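The complex appears here minus one protein chain, its other protein chains still in place.
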Amino acid sequence: MTTLAPAPVAPPVSASRPRRRRPAPSLVAAIAVIAFLLLAAAWPALLATHSPTANDFAAALQPPSFAHWFGTDEAGRDLYSRVVWGARESLLIGAGAATVSLGLAVVLGTAAALGGRILSGVVGFVLEVAFAFPALLLALLLVAVLGPSAWTQVLAVGIGTAPGYARIVRAQVLAARSSGYVEAAVALGHPRRRIVLRQILPNALRPLVAIFALSVGQSIVWASSLAFLGLGVAPPSSEWGALLDAGRAYITRAPWLVVIPGLVIVALALAATSLGGHLRTALDKGEKA
Amino acid sequence: MTRTSSAEATAREEVAAPVASPRTGLARARRVGGRALSAVTVLLGAATAAFLAQAALPGDRATTILNIRSGQAVARTPEELAPIIAQFGLDRPLVRQYLDYLAGLLRGDLGSSYQQFRPVWDIIGEQLAATLVLSLTAIALAWLLMVVWVVATAGRGPRVRGLGQTVDTVAAGLPHYWLGIVLLLVFALTLHWAPVMGGDGIEALLLPALTLAIPLGGFMGQATRAEFERALEQPFVVSARMRGMGETELRLRHVLRHAVLPAVTLSGWALGATISGAVVVESIFNRPGIGRVLVTAVSSQDIPVVTGIVVLIAAVYVIANLVVDVLYTAVDPRVRIA
Partner (left out) sequence: MTLTTEPAGLLAPATKDAPRIRVRGLSVGFTSSAGHRRVVNDVSFELHPGRCLAIVGESGSGKSVTARTLVGLTGRGAVVDADELSLDGEDLRGFRERRWREVRGRRIGVVLQDALVSLDPLRPVGKEIEEALRLHGWGDRRARRRRVIDLLDAVGVPEPERRARQRPGELSGGLRQRALIASAIALEPEIVIADEPTTALDVSVQAQVLAQLAAMKERGVSLVLISHDLSVVAHLADDILVMRGGEVVEQGAAAEVLGAPRHAYTRELIAAVPGGHTRDTRLAPHFVLPEFPARGAAPHADGPLVEAVALRKSYPVPGGGRATAVDDVSFTLERGRTLGIVGESGSGKSTTARLVLALEEPDAGEVRLAGRPWTGIRETRRRADRRRVSVVAQDPLSSFDPRWTVEQILSDALDLRLPAASREHRIRELLGLVALPDAVRRRLPLTLSGGQRQRVAIARALAGEPELIVLDEAVSALDVSVQAQILDLLVALQDALGVSYLFISHDLGVIHHVSDDILVMKDGRVVERGDPEAVFRDPQHPYTRDLVGALLRLDSDTPSATASPGETE
């Protein structure tokens, strides 16, 4: 009795039902890069070929070779091993800054979108002003006040990039709030609390999973920019930004000292962006398939 | 640095929405008034942030200032501190200091440097021109690269589209310090096409400007490409094809105009961002400019100079956005009369 009438045409989406396909090559590469660096952060001794601190002045400033994959620095230390050993601190700085940034963004963005007249007005004002500052400038201002250190890097980068994300969160929450499904929930007589918790926030904050991946990569880039300017962790550390800062002095004689750590950072940032993009698509698809 | 996360990109697009559609003179006045108010708001906010940064220096400010000035951290006697306290008005209540600071800003007085015994405005002013030239050149280059690349690759076959998109993403993701060094190594040190350091004139400007322009172009390209491909699917484009219009003309005459709107909105912000991006670039290419001043000031905690630059960039942002408003209206007249 509940038979469907024969549909005159195939339902529009049936053709695009996701088939099992091999994952995109960019995704595979991104995951490979991230997995390698995570492993390096967790267990550097496993991946490193040399000690990161053993000096060997006989082998100073050698270009990349079979013995030293990334070459050596002015004290003959193996750059590849230093990069591997530096992964933990670099990733922690990135993840810390991303956490600070998104944490602030969620609080400010949600307050600006759902707060009462006064709260949303004040937060909106703060966001508008903060948005006038490029992230690097805001970060530099904080470094100037707090003085350079790893913690400063985390805070400066986290706060510097927060306004941009806060605007996204606010836009997402506002979009969810004015959506048809929230209107439908109001018409069903659901209380406001329930609508906020069950519909507005889950829908608005879902993309943040993807944004977090992206934000870690971005944060490492920002933090390394500060370090490149000599405003990061002090050089004996093999944190990647510190490697850049230390290598600058040898830029004409041993360009690999800056180019290769930079390349690692670029690779990580691109991998994080790519992973974030794929995550986002997957989330959208999840809504669709 | 001009690069931004795609997070900011999305936020920018949100701002890109056409604003008002005033019909009457009153409405227009209201809109202009609204703009002015928001400009003042941003400037006031920037000034406040700048003041708070100065006030937030840890420890006794007079001691800190004196130590920054002399480069050594020691305790100071009241006699030593007295002239500092008098110069910076540190004995007055904080609110009074704040109002004095604002009043100074209105007169164009950005305060005086802790380290060099000069007004901040003099220090910034003599370096401003070089950085502005660099920034504006970079923005122009970014537009040029972006438009050519997007028009050539957007909405083509899957391969070309994929390539176009990948290049955008990679370009947008390149840190200035890395790109700058690679460009320097390749074009100056290896190919000798450009001077290695310093110099003035066009050749010296090209590499630094490119360093700023490539990530910015990639960033704007992402927004433009999405809009370009959306516009290509619009019925009015089909209409134009049905009239017998060729692909190239179609892209340049109809689609591009729609596609550049988000990038136009971004340009105002991009000017502020390239100026702060000059920090890295000027340091790599050893160019004079505000960026160099900023780095030196940050590392020596010469806060008045840092905050002076902050206020300056906020002002540039505000002015640039007013110009962008005018440009936006020229590209999309619907904003003016709707």
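Chains: A and B, in written order; residue numbering restarts at 1 for each.
Just so it is clear, contacts are C-beta pairs under 8 Å (C-beta built on N, C-alpha and C of every residue); 3 or more make two chains touch, one makes a residue touch a chain.
These numbers come from a predicted model, not from an experiment.
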Touching residue (missing chain; options A:45, A:184 or A:209): A:184
For chain A, residues in touch with the removed chain: 1-17, 19, 179-181, 183-192, 199, 202-203, 206, 286-289
Hidden partner chain, residues of chain B it touches: 19-24, 26-28, 30-31, 157-158, 234-236, 238-247, 254, 257-258, 331-334, 337-338
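Heads up, the rule we're going with is that only the chains that are shown with their structure count from here on.
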For chain A paired with chain B, centre-to-centre distance based on mean C-alpha positions, whole Å: 22
Touching residues on chain B, where the partner in the complex is chain A: 1-8, 10-11, 14, 38, 41-42, 45-46, 49, 53, 56-57, 166, 169-170, 173-178, 181-182, 184-185, 189, 269, 272-273, 276-277, 279-280, 283, 294-295, 297-299, 301-303, 306-307, 309-310, 313-314, 317-318
Interface residues, chain A side, partner chain B - complex: 26, 125-126, 128-137, 140-141, 143-145, 147-148, 161, 164-165, 167-168, 171, 211, 214-215, 218, 221-222, 224-225, 228-231, 244, 251-252, 255, 258-259, 262-263, 265-266, 269-270, 273-274, 276
